[in-house]
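A single protein chain has been omitted; all remaining protein chains appear in their positions.
Per-chain numbering from 1; labels A, B and C assigned in written order.
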Amino acid sequence: MFLLQKEVLDPSPLRRAVSDPGHGALLLFEGVTRDHFEGRRVTHLEYEAYAAMALLEMERIAADALLKWPTVKIAIAHRTGPVGLGETSLIVAVGAPHRPEGYEANRFVLEAIKKRLPVWKKEVYEDGQEWKANA
Amino acid sequence: MFLLQKEVLDPSPLRRAVSDPGHGALLLFEGVTRDHFEGRRVTHLEYEAYAAMALLEMERIAADALLKWPTVKIAIAHRTGPVGLGETSLIVAVGAPHRPEGYEANRFVLEAIKKRLPVWKKEVYEDGQEWKANA
Amino acid sequence: MGYPTGMPTVTVHYFAQLREERGRPQEEVELQDSESVMDLFARLFPQHTPRSLSVGFAVNQRHCSGSTLLSDGDEVAFIPPVGGG
Partner (left out) sequence: MGYPTGMPTVTVHYFAQLREERGRPQEEVELQDSESVMDLFARLFPQHTPRSLSVGFAVNQRHCSGSTLLSDGDEVAFIPPVGGG
């Protein structure tokens, strides 16, 4: 399951999508919008996506992870448009037979997203705004 | 928040307990009961706890993690009694300013739980039962 | 040395296979002189050694070594290999 949506993200469908009777571990990462960046107060964020390619990149990233951890299941959802403080902008869900591959595959997917997913973040401050790239 | 309960585990209150306006990452681990162990079909599991000490150990494990990652928040819930297949037996929730400490603290807590938490698991098979220790 | 008015006792908790084997979840046990938690285990489960079961120990709800000496009123638990998670 790979989603890009303007609506609030709900982990439940992703959780279900990666469930499997043979799995013992479920790892859920949520990226949440913070209230400050380097001391500046953030009022909200806006995500812009190259939507068609972003969905393809989610599939490609998951396929790369499955080459390394063939027994896991992966679901990814990213929010677009304005996102309020404390809201979830990204969910990476990984179901796995055992915990090590759960943690590792989840982290692998997240790092690839931060690097490759064609999505851009604008931080809106009380006194301005800025496009913020991942470090 | 540290819980030991017979009722079905719900991640929502743990998620809330580790939320913080300064956090950008939320890591949720769920341990789920599998349908087999080394080829034997499991019908359900039963967890037995040394309840008073298990809650103290959850606090001690979280305190150890906070020494290493002072900015995270941690919540732990473990189920006791009979647990059906595919149900969640354990939740470890970690909120963190950034993802690396989120993943690391969550994994640290989980490994400590597997080693130290005074909780025992009986696997019930179609043709018998067995107390299973963590590897 | 005076004689104590009551023998020193500890409460012992059993879990998992040890509870099943013992047939009860806990009991009061009178202490012997300078008895460690491992000594007490050997006395209550002469058929086992702690090593054969990989059993650990807790006194007053804290993990401890087998050489920990017991005192009147202590809460003792024998900890078979745990399986939480």
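Here is the rule we go by: contacts are C-beta pairs under 8 Å (C-beta built on N, C-alpha and C of every residue); 3 or more make two chains touch, one makes a residue touch a chain.
Everything quoted here is computed from the prediction, not taken from an experiment.
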Q: Just list which of the chains on display the missing one touches.
A: A
Q) Which listed residue (A:Tyr47, A:Trp69 or A:Phe108) would be found touching the missing chain in the intact complex? A) A:Tyr47
Q) Residues of subunit A in contact with the chain that isn't shown? A) 31, 47-50, 52-54, 56, 78, 89-90, 110, 113-122, 131-134
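Here is the rule we use: only the chains that are shown with their structure count from here on.
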Q. How many links in the shortest chain of touching chains run from subunit A to subunit C?
A. 2
Q. Any idea how many Å lie between the Cα centroids of subunit A and subunit C?
A. 49
(Q) How many angstrom lie between the centres of subunit B and subunit C, each centre taken as the mean Cα position? (A) 27
Q | For subunit B, residues contacting two or more additional chains | A | 31, 110
Q) Got the subunit C residues that touch at least 2 other chains? A) 85
